[in-house]
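Rather than the whole complex, this shows some of its chains in their spots.
Labels for the chains are A and B, by order of writing; each one numbers its residues from 1.
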Amino acid sequence: MVSDLNFEVSSLGKGAIPSPLKGSSFAKVGERVAFPSSLSELKEYFEAGKPVPSFERAGPGENIYFDPSKLKCGIVTCGGLCPGLNSVIRAIVLCLHHSYGVRRVYGFPFGYEGLTYRYGHEPVELTTAFVDRIHQQGGTILGSSRGNQDIGEMVDTLEQMNIGILFTIGGDGTLRGASAISDEIERRRLKIAVVGIPKTIDNDISYIQRSFGFATAVSEAGRAINSAYIEAKGARNGIGLVKLMGRESGFIAAYAALAYSDVNFCLIPEVSFTLEGFLNALHERLKKRGHAVIVAAEGAGQDVLGKTGERDPSGNIRFQDVGIFLRDQIHSYFKQTGTEITLKYIDPSYTIRSIPADANDSAFCLLLGQNAVHAGMAGRTNMVVGFWANEFTHVPIPMAVSKRKKLDPEGWVWNSVISITGQPKEMG
Amino acid sequence: MVSDLNFEVSSLGKGAIPSPLKGSSFAKVGERVAFPSSLSELKEYFEAGKPVPSFERAGPGENIYFDPSKLKCGIVTCGGLCPGLNSVIRAIVLCLHHSYGVRRVYGFPFGYEGLTYRYGHEPVELTTAFVDRIHQQGGTILGSSRGNQDIGEMVDTLEQMNIGILFTIGGDGTLRGASAISDEIERRRLKIAVVGIPKTIDNDISYIQRSFGFATAVSEAGRAINSAYIEAKGARNGIGLVKLMGRESGFIAAYAALAYSDVNFCLIPEVSFTLEGFLNALHERLKKRGHAVIVAAEGAGQDVLGKTGERDPSGNIRFQDVGIFLRDQIHSYFKQTGTEITLKYIDPSYTIRSIPADANDSAFCLLLGQNAVHAGMAGRTNMVVGFWANEFTHVPIPMAVSKRKKLDPEGWVWNSVISITGQPKEMG
């Protein structure tokens, strides 16, 4: 139980410049948030005399590392769309401008492509006027792309443009890229901070309890689920099938099942099932209730499907499409059993990921962006802003990408899903 | 120009019972709404001494045909879902109950299936309590099915249950069925009225200017179009492709293009194009603007696709899927030209058709339902409730199904679409 997790964040050096933030309640030096919250776990550490794993708490410090009047910053958004990207961009620009007086902020277009020279993308100057109302719009004003680019070339760009802090907004792959950029910066002994804001609509980055856009996505998923329910109820033996995001973790599907109580089967990557087990359970449900609503996370049932062997430009393994697969399997199963069904398959992914952040995600994005700026100004690097036990934290990128956060099939979330859907705990 | 359109509606007989509606401003006997609104057209009729085609105006009459205390009514919903179905059901039940004192109203489950005995569906008693809040929910509380059933068997059911008025809520196919039922009733010399409420999310029933659910559908289509736009803008050479309803008429696609000005190409059944013409125009747009949003009605480009030769259970010809087709063609075209694109294809059909009616459709459904009841109580039969020149009207079913309403490629709607999308008037 007692592990040696180390959440020490890298730093370019000690901040020697007094912060221009007036009247701000500065974070105390060395303030840390404990990683375990369980009393017994904490006791174990203390009794064993071992250091309790903990995060540096985020927030403005009394001193800063960069001179705002000389500082130039860059922002890049990578990977798939996620509600709140523009809110984060805006928060970074506004905080740099209003709190620190940094006047030169550039956006690199279309993800890491924008940091190379081969695509010819021009950096965009991000003024406060430019970002004024972008948060009301989904997507990213900077554009995005998948996949990494040549690390050396990207650091060349930062060097040539004299960028002091690079803010990268992206997921797992982007963070690995950011870490590689940071390593190259260190190798070249440059003074460039790389600060990540974790973007994962699936909420599956480790050591971070909440990620922006997730709540908005769960909310929007409700439209598709409601359609599936209405369609299922509107036909004899009606089945509504919804595919939701969640390549490796089923948080969106699980929370959507909790939020919209019309889901009868929730399939997630963390919980295996056999096709036979699932189809039999579905058949039982139809016999009893005449309709069924199924929600399947993108990565559910991978052992049932078999891999395609392909990878997308971000390097993620390309899965066979679980929605199409289930749709076809359900059709042929009921054809065999001689039961007429009506199945409607809904894939709302693009509609979900392209909406703007809702109010709560919007406030959360603002705080994430501000804390990223505070961290960067303080010279922290190779880190992402996290959220733990209700506090914003600093997490070293290598820790954040060391493994995926998964939904615990024995934990309270999944237990509640089983309880509210009424689906069998085992389908296999 | 001067045509002999005849909109005379059938009647079971003269109403002899005084209406129980208190203080109501009854429709004047013989009140009619002119079909042409053009002054010059009207002149032609009058100058030629020819009868001006006109509709009987809907509304409560001073006398009614059925004795409310003995009357039993039935309601059936058929075909695909459409926003407002439950609002219409509710309006019929409430108006029968509160305005006329009719206490026995039955819903036949799952479309015309419910009027036969072979499926074993039990009629549902529709009380005012039962329908109280159903309008807040999409779909149809009665369930639906596609396709017709044995006409004789359905009339048997009506006869055995002693139904006086059958309200059928459905589209073209349903109305043909209703008309056949009405003919069989006449053949058997029964006194059963068949009153249709036209359901066409595509707004494509002739001689009816507005149909319920259409406006709600256009509105909801905006979500998909906005997603397509955000996705297209978020990627280098981003293309957003949205398939919307509209098998034979492009009203939804056209009005969505007018309502959401982010559409760059609107493809509808009424306007032909060649694949080459369209792809070249798309390429031009990408070169100039870097992104494009395409909206294609379900029935667009049929001459380009080729028919599948199949028919669905309602007897509609099954088209090849234009969305999938265009997606694949666009991909291969740009592969050939060596242009990297990012295409996102969105098919929001089920999500659109399963939402509840918006406020204005909701009010419209109420008025449709009330006018259907007034018509039925007056003994009108083999008719649908229409809307023309801002008035509710009676339309004989044979006229309503005689041809499809189409969008006029030379009319003001399509002209405005061309103007706001900026797409070439000819792509062929």
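Definition applied: contacts are C-beta pairs under 8 Å (C-beta built on N, C-alpha and C of every residue); 3 or more make two chains touch, one makes a residue touch a chain.
All values derive from a computational prediction rather than experimental measurement.
Shown chains number 2; the total number of identical copies in the complete complex of this file is 4.
As a convention for this text, only the chains that are shown with their structure count from here on.
Measuring from the averaged C-alpha position of chain A to that of chain B gives a distance of 42 Å.
Residues of chain B that touch chain A in their complex: 81, 110, 113, 119, 137-140, 143-145, 223-224, 226-228, 230-231, 233-236, 238, 344, 346-348, 350-351, 354-355.
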